[in-house]
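Removed: one protein chain of the complex. Kept in place: all other protein chains.
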Amino acid sequence: MAKAQLKNGPKSNPKVQHKEESESLKGTMASVMFLGFFIIVTWLGVYFLFVDRF
Amino acid sequence: MHMHKLEKIWLIFGLAALIVFLSTIGVSAFYLGNKPPSCLTTVDPEKVDQTAPFNKPGLHKVEGKDWDYELVFVAQAFAYTPTQVTVPLGAKVKVIATTKDVVHGLEVAGTNINMMLEPGYVSEYTTTFDKEGEYLIVCNEYCGTGHHLMSSKIEVKK
Partner (left out) sequence: MPSINSTIKVDSRDAKLSMAHFYVAFAALAIGGLMGLLQTLVRSGKFELPGGIGYYQVLTVHGVLLGLVLTTFFIMGFQHAAVSRTAGTHSDKARLTGWIGFWVMTLGTVMAAAMVLMNKATVLYTFYAPLQAHWIFYLGLTFVVVGSWIDGIAQIMTYAKWKKNNPGKPGPLLSFMAVINTVLWIICTIGVAAEVLFQLLPWSLGLIDRVDVLVSRTLFWYFGHPLVYFWLLPAYMAWYVVIPKVIGGKIFSDSLARLSFILFLLFSIPVGFHHQLTEPGIDPAWKFIQVILTFLVIIPSLMTAFAMFATFESAGRAKGAKGMFGWVKKLPWNDARFTVPFIGMAAFIPAGAGGIINASNQMDQVVHNTIWITGHFHLTLATSVVLTFFGISYWLIPHLTGRKLTKKMNKLALIQAWVWFIGMAFMSGSMHAEGLLGAPRRSAFSTYMGAKQAAEWIPYQIAQAVGGTILFIGIILILIIFINLAFFAPKGEEEFPVGEQAENAEATPMVLENWKLWIGISIVLILFAYTIPFIDMIQNAPIGSKGFKTW
């Protein structure tokens, strides 16, 4: 049964799927990228603290 | 398994950031010598006072080594020996410490000297004291009722 579902899944129409996708999750992408940069900035902050201290 | 195109980009970005982090600290640790304190030497915790170098706590000038001084600390509940020490500015010092009883920490506040002291093990960290000032040493692992009273002091001056 699982196999049958796979065949009828979203893969059957990849083009439509992709176009829809990239439009609908741009807010998500912006949010996670904010998160990513937050991680990088804080990490660099402590890294430079480590480098600066003896 | 299907994954959204943007999620793939996000995960590649995240993975790349993690690899950059790991490479940075890996190179710093293994090529520039900034490994965290990981000394493998052992000592009998009940004979610390009779065992060199802990039979002479304090700062000692050494010759023919990669470092200029050895700074030896003995920790026990709730004190460090020595209680105060002066280090010349710019000296490359190997800090060597152990504990006679329970687990303690040895943290020189405001520096990277921060290591666990565990009974039976010697802890070491080598660094150059290149900033003047008074530095407080605190025990940063709970060791009993007087844990917060356990401290020492390093003065770095010309």
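Per-chain residue numbering starts at 1, and chain names A and B are given in the order in which the chains are listed.
Going forward, a contact is a pair of C-beta atoms (placed from the backbone, for glycine too) under 8 Å apart; a residue touches a chain by one contact, two chains touch by 3 or more.
Just so it is clear, the structure is predicted and the values come from calculations on it, not from any experiment.
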Contact residue for the chain not shown (choose from B:62, B:89 or B:109): B:109
Chain not shown, touching residues in chain A: 1-2, 5-6, 9-11, 24-28, 30-32, 35, 38-39, 42-43, 46-47, 49-50, 53
Residue ranges of chain B at the interface with the undisplayed chain: 1-4, 6-7, 10-11, 14-15, 18, 21-22, 25-26, 28-30, 34-46, 77-78, 101-103, 105, 107-124, 134-136, 138-149, 151, 153
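Rule of thumb we're sticking to: only the chains that are shown with their structure count from here on.
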Centre-to-centre distance between chain B and chain A (centres being mean Cα positions), rounded to whole Å: 38
Chain B residues touching chain A - in the complex, by the definition given at the top: 2, 4-6, 9-10, 13-14, 17, 21, 24-25, 110-113, 127-131
In the complex, chain A residues that touch chain B: 9-11, 18, 21-22, 25-26, 28-29, 32-33, 36, 39-40, 43, 47, 50, 53-54
